[in-house]
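Note that this is a trimmed complex: some chains were dropped, and none of the rest were shifted.
Order of writing sets the labels: A and B. Residues in every chain begin at 1.
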């Protein structure tokens, strides 16, 4: 999450377990776009909208907690796709509450149309907004929405 | 929902009970933008993206079912904010399944951060995607996402 420069709005993007496999993992569910391609696209959009953006992906719950801690003082908002941890991790929810910056929960798939154990997010109650089901486009919409919110509240 | 013209992508926007009061109803929760302003903004975005757009708002569950029936053959996709009916109406879900066009569920607020009885949608399982929590901007993001989906699948 290093390398923020100057005084522009800074957005951190946190991805959780198994998202490093994106593009090859169960492509009939998650699509063929890779995480690198998503990040590239987000960089372009951020640049258009005068925002700076940083990325992190971890499989471990504790490492995600640590990454969130590191955002304190360096990010103005976040996109969080915690993958399977979204359905259970109070530790990640606590970390997000602790740093007190607005975040949008993002999912590639419409989690509410999947297996019962995926239809509930413990993070959503702490998020400002949620976007899911547009595949890789979910991230871009979430970024636009978050920047719009931050401008409005500024 | 009348008045589609020519051969461009057509999107219907259905709003449910109490959304006619938008802008004046509990503004600390729902904001001060009116439904008319939202519709105006969506017309601009649709026009930019070469789409046509139509609107309907009803307080009655049966009238919403009827409005959805009327979309058959006249709309290529829909944005649906069924308001309080989103949490219980199998009839609306059936109507959406019956006409078999892709729709995005939209909410002004992040319903997953509200009272327990609002944290579940019976429509979401039939939707292709869901956007909530960005206030009036939720509609615009949903429109952009839906058009992107329709293009991709075309």
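Quick notes
Just so we're on the same page, contacts are C-beta pairs under 8 Å (C-beta built on N, C-alpha and C of every residue); 3 or more make two chains touch, one makes a residue touch a chain.
All figures in this text were calculated on a predicted structure; none of them were measured in a lab.
Shown are 2 identical chains; the number of copies across the whole complex in this structure file is 12.
Going forward, only the chains that are shown with their structure count from here on.
For the two copies, chain A and chain B, the CA superposition rotation is 180 degrees, given to the nearest 5. Averaging C-alpha coordinates per chain places the centre of chain A 24 Å away from that of chain B.
On chain A, the positions that touch chain B within their shared complex are 104, 110, 112-113, 121, 124-134, 137-138, 141, 144-145, 148-149.
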